[in-house]
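Left out: one protein chain. Kept in place: all the others.
So, chain A:
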Amino acid sequence: MASLDEVRQLKKEQIRSLTMCGHVGFESLPDQLVDRSIQQGFCFNILCVGETGIGKSTLINTLFNTNFEELESSHFCPCVRLRAQTYELQESNVRLKLTIVNTVGFGDQINKEESYRPIVDYIDDQFEAYLQEELKIKRALFNYHDSRIHVCLYFIAPTGHSLRTLDLLTMKSLDSKVNIIPLIAKADTISKSELQKFKMKLMSELVLNGVQIYQFPTDDDTTAKINGAMNGHLPFAVVGSMDEIQIGNKMVKARQYPWGIVQVENENHCDFVKLREMLICTNMEDLREQTHTRHYELYRRCKLEQMGFVDVGPENKPLSLQETYEAKRHEFYGERLRKEEEMKQMFVQRVKEKEAILKEAERELQAKFEHLKRIHQEERMKLEEKRRMLEEESIAFSKKKATCDLFQSQSFMASGSSIKKDKDRKKIDAATAFCDCLTAKERMRLCVTPPRKDLD
């Protein structure tokens, strides 16, 4: 960094001042800038932090003289939520894209320890989105809808005593991230003398606890005086109202009570006009600039350092962001390769195991199959045996039968009828006797019927 500074110094010395001998005409430059800004439009984001019912929406309506559509929030939210709404306002030729972020449910929970966290996270998210856009390779920054919070209006309840712990805690966590303007809400409930004391107490407490609230800039001559004066009036005691009451012959915004009318735009009654003057008319641009150059840069630096980027390398040579990025990338790449290897190994391992199990099962099945086959085979052989035996027997029987028939026919031929009869009878008896030898089963098989006695 030192060398960069030196280079810059050198460059400064080389610049000379030149006097011109005529009119060149570049005093129109600011006009060119303004024209371009008008074309682009302006963007402003306000965050309102305060308890439910303290008058945030009413004040915003009064500030911008418009009735934004805001629903009343309930008191029964389990946690603090942020609700953002964007509106497009136009005044003569100036287009303003206004985003109002409201905290819903702030201060309503019984345990308020984590109340500030959603707010801080929201602010960080907007910074993060911008950072992401800025770090992209193909980016469109001039087209980008800037959603970073430019100012935080913190509404303090008008107790008249001192700052509450919740307020202190929240403001302390927000002061390095956003420009805080503390306001005393519902200021019509405090009397003038109490107000003075209250303001002093609040400011001293803020200073004591090291809370950095937004200071109106006093470095430019045109606005230094007024800004300096306003700095002494912080926190502003404000009253908001969109109702119009007739006073004299004018309609003014006011709140009507039985005991009087509180005029919003009356400087004696409340500091609303001061707030509007400071917030919109004098310092809107400065608020945006502070957000971009201080708070955003701080966030960016912290975030990048967190990710491991440094400006100066190990040998004290200036490292560029890309170098570190490349180094990290290389590292991650190696890491990824390693992880891939691991997963591959694991996968291979699992596959092997599964394979082994399946093989085992296969083998078992095979063994069973063999066993069954063998049993089958044996049984088959047995049955074959039996069949063979039966066949043999049937062959033997048919042989016997054939001889019997032959014998019978022979005897019939040889002796006449009587002898035939006798022989027949003998044969028949023999046959019958033989048939009787056969079992019933075999008889059936051979389809032998007992010979009829009346064969003649």
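As a working rule, contacts are C-beta pairs under 8 Å (C-beta built on N, C-alpha and C of every residue); 3 or more make two chains touch, one makes a residue touch a chain; residues count from 1.
Everything that follows uses one rule, which is that contacts and distances are computed from a predicted model.
Asks: Can you pick, from "Palmitoyltransferase", "Septin-12 isoform X1", "Ran-binding protein 10" or "Proteasome assembly chaperone 1", the UniProt protein name of the chain not displayed?
Replies: Record says "Septin-12 isoform X1".
Asks: Check the options A:Q90, A:N111, A:S193 or A:N249 and report the residue that touches the missing chain.
Replies: A:Q90
Asks: Where the complex has a chain not shown, which of A:G22, A:P78, A:G232 or A:G248 is the residue touching it?
Replies: In the complete complex, the chain left out is touched by residue A:G22.
Asks: Which listed residue (A:E326, A:E340, A:E379 or A:E392) would be found touching the missing chain in the intact complex?
Replies: With A:E326, A:E340, A:E379 or A:E392 as choices, the missing chain is touched by A:E326.
Asks: Residue by residue, what part of chain A touches the chain that was omitted?
Replies: Missing-chain contacts on chain A: residues 1, 8, 11, 14-30, 32-42, 63-68, 86-92, 94, 96-97, 137-145, 220, 222-223, 276-277, 280-286, 289, 293, 297, 300-301, 304-305, 309-311, 318, 320-323, 326-327, 329-330.
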